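With one protein chain removed, the remaining protein chains of the complex are shown where they sit.
Right, chain A next:
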């Protein structure tokens, strides 16, 4: 099974240094392995992390544990001093990953 297609919201353009709101949503059950389903535990199926890079440099990372909701949704703010390539990578505990990419024109 492959991961779902992530959904990101990134503005197309920004002024240098301003706070740029980034939203990232990933459809995923985030099954902890603790939940009982029909008398036995539903198998664990969890995303492990989300990494966000700006022009190849790590800008933000989320490491998920059991308390993170299904369909993890995150909002954070970047500052960009030049036109930037943003790469989002979600990785699950099996090592599968999904990727999204966006370009923000700064000027």
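Keep this in mind: a residue touches a chain if its C-beta (ideal position, glycine included) is under 8 Å from a C-beta of that chain, and two chains touch if they have at least 3 such contacts; residues count from 1.
Assume contacts and distances are computed from a predicted model.
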Subject >> Chain not displayed: protein name in its UniProt record ("Imidazole glycerol phosphate synthase subunit HisH", "Tripartite tricarboxylate transporter substrate binding protein", "Sulfur oxidation protein SoxY" or "aminomethyltransferase") >> reply: "Sulfur oxidation protein SoxY"
Original post:
Which of A:27, A:63 or A:85 sits in contact with the chain that's absent?
Top reply: A:63
Subject >> Missing-partner contacts on chain A, residue numbers >> reply: 18-20, 32, 34-36, 54, 57-79
